[in-house]
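All protein chains but one are shown at their positions in the complex.
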């Protein structure tokens, strides 16, 4: 039976500021990418989020980002590769400590925001980040954006990895995302998102706007953690997959 | 043969700013308390400091502090105990990740600055911090200020611990430090510091200004990492101990 | 005709995180205390909030706090007085620059959170903070918690000031607030808050839980900017005052 994982960014609150509907989404998703305090999250938020994730049987991932709270890690920064490597090591270590403390374990790692975007087009940068993660835990499962330089990096490194596609974004023929400013780039309709993802998972391929098939490893679907319709889309995608005969479950490697 | 450890705070540089003479002191001391990025240190500084420490056979400790870079963790903060516990977990986890990445291991934990000072007189606060550390690693060796609430906390928790005294500070009869504003409170003379510490280590007791003996577990001597005479005092204390028949070596528990 | 001002903390969003319902509250209040980036707020939030405040004819105040984003400036910090003075100067200067840039002006200053609480019982600390503000602008109007050390400090300094009471908090006979853990300490009912404040404003006195009258300068009423009922209570207090013959308007000095 075909299996797929559903992941979302979690633990993005900070201090007094709340973000996302983590408690409800953690009942839908199977893997949580948890912010590590550099672009969002703090030790209290991490402890709480990991505890709820573990209670729901959700797999826990470290979600390192640039040290840029105000910009939420979404602003490109030009950081030397040695520093990137250390920055990932530090955040993964912190996440592992927090997980251990609340009785659970970090299974995977996914890069956040601008760090992820830059690594999806820069092989050396992706390698530096992932090498940092593997330095800390050689068994960590790296979650990569399918058909990008991120995937190329993990293939080269020979580490455990899973490939991810977006539930709510349209794809160009080269595997990049359709620019947000173009019509149809973002799918806001839960009734559209579900069947679309079901088809891709069943075919084992990204289906682009033009209808082209990009065969790839679709191990996990990225859902969004905030926004008015986040929870609705998440539930719709899950139901659609389940009813379509795909088992929604944590990935294993 | 009597043994004692020499420890100092290390890795207190931050970004472009250098502090201390870590490279030279790491050739004298046997345990390094390494800042974890909240009051000093950053991932790059941690990686570098841990690497040099490991090369010199120096035991590595996490040195968590308050999240207060400008104040260098020396300003008291009133933080809820649950947050303190998470704050220690996070910093210890980060240090463990960095250590693992550079091929070494965190053996001990010592609190920094105002966090340490507050915990030396507040049992509940000390317990919260140390519990946070034990949540992450039940085998961690907690370094405590001898005859303070810090010591009381580790005795209650039943964890591995070592007791510390200062090489360059005079003690009151109740085990507290003589106030820095009083004459003789701080020992600046390397020729005085050495013999004084040798006597305490041999007798297994703090000898106060009035000559009173406070029996305690003197497992490690705290040396200062910066200041003009830091390196000189460190070398003098080490030589004096060695010549006096005390083996200077990493503590084991 | 009796006049009174309504103030609330504004501009407490930060980066991607939203807090409070500023746009609606700025249509009710007459003075806004705007966070300056140390405990909340950032340059973008400040510019936006000041612009809307100015459009609504709301008086603009700087609202400096401790440098503690995670703790939202609500955790006590022990900061030397010289640093407190500089910390207030810096935040007020930044607020004045932002105000000037969007075509308006900072009229008043109110301390935030733990900084305010500590200054309400520590005269020297209050004096250090307010002196910092007056160093930058000798004409600034300092908003103080009535009948506290804050008021004593401005009286000593001889500067322009206004006295403030809380719309939703009960008072002890010594002018301190009833502890939040006690019943009746916080007034959640908009129908209660309004008439209660009207009475105090008309009598020119705080009326304590026991019925005692503490005569003071009630120039402004502090409303809360967040919480489910914040907007409702704000509107209710305003209506009640207006209908009771009190003019709700910006203070002048």
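Descriptive notes on the structure:
Should a chain be cited, it is by its letter among A, B and C, assigned in written order, with residues numbered from 1 in that chain.
Following the convention adopted for this analysis, a residue touches a chain if its C-beta (ideal position, glycine included) is under 8 Å from a C-beta of that chain, and two chains touch if they have at least 3 such contacts.
Because the structure is predicted, anything quoted here is derived from the model rather than measured.
Here the chain not displayed is in touch, across the complete complex, with A, B, C.
Touching the chain that is not shown, out of C:46, C:60, C:77 or C:218: C:46 (per the contact rule at the top). Of C:3, C:27, C:56 or C:86, it is C:86 that touches the chain left out of the display. Contact with the chain that does not appear here is found for just one residue of A:70, A:104 or A:232, A:70.
For chain A, the residues in touch with the chain missing from this view are 67-68, 70-71, 75-79, 114.
For chain C, the list of residues touching the undisplayed chain reads 37, 43-44, 46-47, 82-83, 86-87, 89-98, 100-102, 132, 135-137. With the whole complex as reference, residues 13-19, 40, 42, 69-72, 74 of chain B touch the missing chain.
In this section, only the chains that are shown with their structure count from here on.
Chain centres here are Cα averages; for chain B and chain C they lie 43 Å apart. With centres taken as mean Cα positions, chain B sits 39 Å from chain A. Within chain C, contacts with two or more other chains are made by residues 70-71.
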